[in-house]
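Our next item is subunit A:
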Amino acid sequence: MTLLELSGVTASYGPVQVLEGVELSVPEGGSVGILGANGAGKTTTLRAISGTVRTGGRIRFEGRDIRGFRPDRVAALGIAHVPEGRGTLGQLSVRENLMVGAYLRKDRRSIPADIEYCLDLFPQLQDRVASRAASLSGGEQQMLAVARAFMAKPKLLLLDEASLGLAPSTSKTVYEAIRRLRLDSGIAMLVVEQNANLAFSLVDTATVLETGRNVLTGSSDELRGMDEIRRAYLGG
Partner candidate 1 sequence: MKVRNKSGGALAIVAMASVVALSVSGCTRDGAGQGNGSGASPGITDTSITLGITTPLSGPTAGPGTCTVAGVAAYFGAVNAAGGVKFGDGKTRSVNIKSYDDAYDPQKSLSNFQQMVSDNIFAVTAGLGTPTNRAFRDAAISQKVPQVLVMTGDPLFSDRKQSPWQLGFVPIYQNEGAAFGKLLAGSKDQHKVAILSQNDDYGKGYVSGFKEAIKGNSSISIVGEQTYEATDTSVDAQLTQLASSGADVFFNAMSITPLVIAALQKGQQIGWKPSWFLPSNTSSPTAILQPGGATAYPGIYSVSFAKAPQSPVFAKDPDVVKFLSELKQYGNYPDMPAFPHCMWSYMVGATLEQAFKNMTEPTRDNFMESLRDIKGLKAPLMLEGTSVDTTVDGQPAVSTVVVQKYNGQGYATAENFG
Partner candidate 2 sequence: MGTFIQLVVDGLATGSIYAALALAIVLVNQATGLINFAQGGLAVLSSYIAFAFLQLQLPLIVAILIAVVLSFFIGALVERFLLRRFERGDPDTAVVVTIGLLTLVTGIAAMIWTYNNRAFPSLFPLTSVEILGAVVSVRSLATTVTIVVIMVVLQLLFLRTKLGLALRAVADNPASAAFSGLPVGRLLMVGWGLAATLGAVAGVLVAPQLTLTPGMLDTALVYALASVILGGLSSPVGCVVAASAIGVLENLVAVYVPLIGHDLKIAVPFALIFVILILRPQGLFGRKVVVRV
């Protein structure tokens, strides 16, 4: 059963039309990538889903149309959005950031265990757990953002360019941890990423956007095959 389905989705910032009609679907427990050059509408697509930009067309999640829902209502349905720039709550401690992630959860008792799991998933956060999130490095903040999203026990994780501004080695460790997270929890993922290789290490299928429209969709292997032809375009 498809968990999330976008059909004919348009979006605009004021007069500027960014998405022209995006088609996308994420199966239960599946992991889909969104690739494309800078400005193709990747981030805007995630924002369309999480209700933080004016959208047209249809967005169905678990069979229900959620277009126009407010961000906190979308989150309540089980969609966790790790925004571009990580959305760190700077003045709160790392632990407090994680607890905010679990705000909606009813099963309060199992939250401490999940926090331990996150700290184990991202060991670098372990010794910084009490310090203020604003003092963390870029990589650490990215890990914290992913961990915080996981704390909500979502059905679908929207991941927006997790590698942005990180050193290659840090990006690699972050993506390994996310892959492990996916294996352990089976959470469905929609991953926006410029770095195609990092994306393919995580997603089963992917779609390529250009000027707000799908131009290519296929499994990771098919796309990787075409990769040589599109190398300049996708940026190796």
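Throughout what follows, contacts are C-beta pairs under 8 Å (C-beta built on N, C-alpha and C of every residue); 3 or more make two chains touch, one makes a residue touch a chain; residues count from 1.
Keep in mind how these were chosen: all candidates are chains of the complex that A comes from, given by their letters.
All values derive from a computational prediction rather than experimental measurement.
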Neighbour of subunit A by the touch rule, complex-wide, chosen among 1 or 2: 2
Contact footprint of candidate 2 on subunit A as seen in their complex: 50, 52, 70-72, 75-76, 80-83, 87-92, 96, 99-101, 103-104, 132, 134-135, 148-149, 152
